[in-house]
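Read through the structure below, which is laid out as structure tokens, and then see the notes.
What you see is the complex with one protein chain gone and the rest in place.
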Amino acid sequence: MEPGVWNRRLSEDVFAAQRTEVLAQWPTGASIDLDEAVDRHHAMPPSKNVSRAVASALGEGRTLIQPRGGVATVDGQIELLRGLQEAGADLLPTTLDSYTRNCRFTEAQEGLRASLEQGRSLLNGFPVVNHGVDGCRRVVDSVELPLVGRPGAPDARLAAEVALAAGYSDFEGGPLDYFFAYTKDTRPEHVIAWWQYIYRLAGYYESCGVPIHQEQYGSITGTLVPPSLALAVVTVEAIMAAEQGVRHVGLGYGQEGCLVQDVAALRVYPQVARRYLDRLGYAHVRLGTVMNQWMGAFPSDEAAAMGVIGWGAVTAAFGHATEVITKSPHEAEGIPTIKANAEGIRCTRQLLNMLRHQAFPDSELLAQEMEIIDREASAVLDRILDFGDGDVAAGVVRAIDAGVLEIPFSPSKHNRGRILPARDAMGAVRLLDFGNLPFPDDVKEFHRSRILCRGARDGKAADYHMVIEDVYAISHGHL
Amino acid sequence: MEPGVWNRRLSEDVFAAQRTEVLAQWPTGASIDLDEAVDRHHAMPPSKNVSRAVASALGEGRTLIQPRGGVATVDGQIELLRGLQEAGADLLPTTLDSYTRNCRFTEAQEGLRASLEQGRSLLNGFPVVNHGVDGCRRVVDSVELPLVGRPGAPDARLAAEVALAAGYSDFEGGPLDYFFAYTKDTRPEHVIAWWQYIYRLAGYYESCGVPIHQEQYGSITGTLVPPSLALAVVTVEAIMAAEQGVRHVGLGYGQEGCLVQDVAALRVYPQVARRYLDRLGYAHVRLGTVMNQWMGAFPSDEAAAMGVIGWGAVTAAFGHATEVITKSPHEAEGIPTIKANAEGIRCTRQLLNMLRHQAFPDSELLAQEMEIIDREASAVLDRILDFGDGDVAAGVVRAIDAGVLEIPFSPSKHNRGRILPARDAMGAVRLLDFGNLPFPDDVKEFHRSRILCRGARDGKAADYHMVIEDVYAISHGHL
Amino acid sequence: MATSRPYTLILGVIGADVHVIGITILAHALREAGFNVVNLGIMVSQEEFIAAAIEVDADALLVSSLYGHGEIDAEGLRDHCREAGIGDILMYLGGNLVVGKHDFKEVESKFRDMGFDRVFPPGTLPDDVLAWLNSDLASRAARVEETP
Partner (left out) sequence: MATSRPYTLILGVIGADVHVIGITILAHALREAGFNVVNLGIMVSQEEFIAAAIEVDADALLVSSLYGHGEIDAEGLRDHCREAGIGDILMYLGGNLVVGKHDFKEVESKFRDMGFDRVFPPGTLPDDVLAWLNSDLASRAARVEETP
């Protein structure tokens, strides 16, 4: 089968041709001038560049804090970001609204209009495209910190054009993440092609001396994603980004809740990604890790939610994450107020600082978890490379179709949907059903025996009901 | 020198004679009838007994949650405790006000009167003695959970009489804790004698088949107390309690903030105490651990405070504490409202549940910390026994006078006040100056080298300024 | 309990919303309880909901919205049902319906006014949904029998 996509740098011509189409998607696209945008980046203070902030964090072994946040209007977004800045964030977010994420700019415009009219945000994010470069620059100019665009979208090309031209220096995401989490019918090769465009755009800025950081998502569906599969996803994305000229990658990971497993994942992530990047000729790409605090269902009680947030801070600290993306005590209910969002930041800051020089000691258990994640991710990645004859883009499309890579709870109809995750006795995410995942037999046996232990302890069968129980667990106050 | 106190069970006569004096301290003492009190305990549901709750927690490996709390009036106390019960506490507290703690019952009465008049609590706790057995029984009868009296006082004999007669089944504290933390001029032998009375009283209930749990404090001054010294304190107290007939001890510990050190302490605590209790003939005494969440200065920001509280929950969980005593987000400012107090409970509960089956893996680092604490505490305890020719009470008084046991920041003029604690590079509490502590030389060298590492990292001299910095550290957002 | 002829329910997430976990679990629970469930998945338009309901002669429409655009996406759904001739269909709505954390009473009455028969807050468990469905469908069945 023809995968329809290859891991090859888009030629200047192809890129230029596609650009013309992309910029025509909405009137604000017309005014984007890449040369002018590069000049603007050069004129901005280095302290407003994400990649530079990440470089110094990596150097000092610090963890940067980035919250999430987006509202409909420019003024609202400025107020929000200033509040988050004051609360002690290191990097500022701009989460896109879900219409923009789906290129439904007309609906976004309607949501923006209604928001202005009613004086409250009816959109769940900031419609960058509708505000255009000028609106976004007002935001950039109103704060002191580096800015990250957070699309969460299969096709965010125009949004990326606007955000990067406005002075954002990170446009988070990646094609596999957003294929698995944010699509229903779309084929993976299309999402890959769209993100290759975005990576190529970032690579263009890089080639002009403007460092762009490529944060990945990696949390995918936020719900019981086995760490090794997330690692396979972000490694493939990193390779594809590198091919398009990206040089600074933040490997994304979503906290699962079991500390040993999470710390193991955060430690093994850069090791495995490094190995594959080096092998494929991208040794120059710098890697860090970005940990998303628990992405699944939150408890609605705010004090309990603060506990979950604190646990995320602890995990990021012990896992030596380069960035931590924070949640708020409003998570279970709705988009947080500035105050609630700030609480998540300050709780996280307190713990990051308190744990700054503490170690999660090396242990056999940790080494074992690291080995398992490494072996599983490598098995999947090797198969992907096989499938693509060394081309990860082609390989991953075939791997998805073959169910060699699939993600629990993906809404995509192209996702196999056969694997079943469940927690073991210590809360680590394991698999009950492996579908076609190419895990080694002894690893499969390890998963099964671990889940059985838990079933035995709780006196419950290891079946779909266990999975459902685990989906609710943290929101119901346990793991 | 004559220590003036011995570790010997008070004879019935001596106890009875002292009782007459104690009960005469305030009119409410007159009505206390031990036989009637024992009957009342027998008539209460077993689910309201602290010792039984602790027994099942020990059996299931669970950690019980106990907040702190006390207000001036009976109605206020009932409202408070019901609120804490609803928030999910396992054990309910009754913190005594500071006048009662110093037997200044007239002033307590005045504070109570003013509180009733102004409709708000002007007292920092519940004046048990002024309310007497009847008032306290109204409290006991208004809730479902077991109750703990929390005096924090050198002489709480009458308060203990009232509380236990009212149906409380734990009267927290101990003589060394409250000598070091709560006195200025009083000699240690007096505090020991007062607490021997309380232990004897608890022992009397025990002998009548009413299990009384003896929670210890162990956090002492709450500020940079080396774990081994706290362990020496609570072990001596446990021995003295056991001699008077106490059979259920909760070994008290105050979280220091460095996870490895705290977990090491919580693990080594029952081992060392067990060893000495067994050796001295108290093998029948059951031991658990009670961890107080960070007792030093808190950050005033409530979100940051929730981070500190969460960290306390994590520490208690990984340290397998039998009980955790919670703080609230109001800690830095004032006695918490019911709501703030409940937030501390719910944050703690969420994390205890999430960590219930997670392990802090065994590691060399942990084993090393355990060994250090064990060796230090044993050195102090052995010297105490030497000093007392096998009698811990006599020995500890001499040890205090000799500076063989002293506590940082004790306000007592009988405390030597020579040792200087400071954190090392990973935040563990070490000593800069050892005074007369009988620590082995290699252990002293270990402390010094650890603090030097930190000084080198921070480019700061290891002196009193470092100590001051460490006193503020957590409240200023780091460790 | 579902009756001898199982009731048919349409389930889906409206708008551009991708939150699939809730309806996945709901669909599972409703099927286990004997309902005939047509799960349209995520990103379902009003037209798709209505077309599906007509096609299978559904007894109820269960609309999920998590991402905050519920106000915009669900606007006019009852009218469109009426226009399509299924104006009476039992209609439930659940999820995180508006942007931000709000008092649920207000949210509920907003969507009741929009024509939803029941509105469910964040955190609703399948058992609650089941209980309401059984009682609402039973009382509708009773009404139909009374007026032959």
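Read from first to last, the chains carry the letters A, B and C; within each, the first residue is number 1.
Note that a contact is a pair of C-beta atoms (placed from the backbone, for glycine too) under 8 Å apart; a residue touches a chain by one contact, two chains touch by 3 or more.
This structure is a prediction, so every number in the text was calculated from the model and none was measured.
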Shown chains contacted by the missing chain are B
Of the residues B:G111, B:G288 or B:G344, which one touches the chain left out of the display? B:G111
Cross-chain touch to the chain not pictured, restricted to B:L80, B:V143 or B:A340, is B:A340
Among B:N7, B:T63, B:S98 or B:S219, which one touches the chain that has been omitted from the display? B:S98
Can you name the residues of subunit B that touch the chain not displayed here? 97-99, 101-102, 104, 107, 110-111, 114, 120-124, 181-184, 221, 223, 297, 300, 330, 332-337, 340, 409-411, 413, 464, 468, 471, 475
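Quick note on the criterion: only the chains that are shown with their structure count from here on.
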Per mean C-alpha coordinates, the chain lying farthest from subunit C is B
Could you give the separation in Å between the centres of subunit B and subunit C, each centre being the mean of its C-alpha atoms? 55
For subunit A versus subunit C, what separation do you get between their C-alpha means, in angstrom? 32
On subunit B, where are the residues touching two or more other chains? none
Could you tell me which residues belong to subunit C and also touch two or more other chains? none
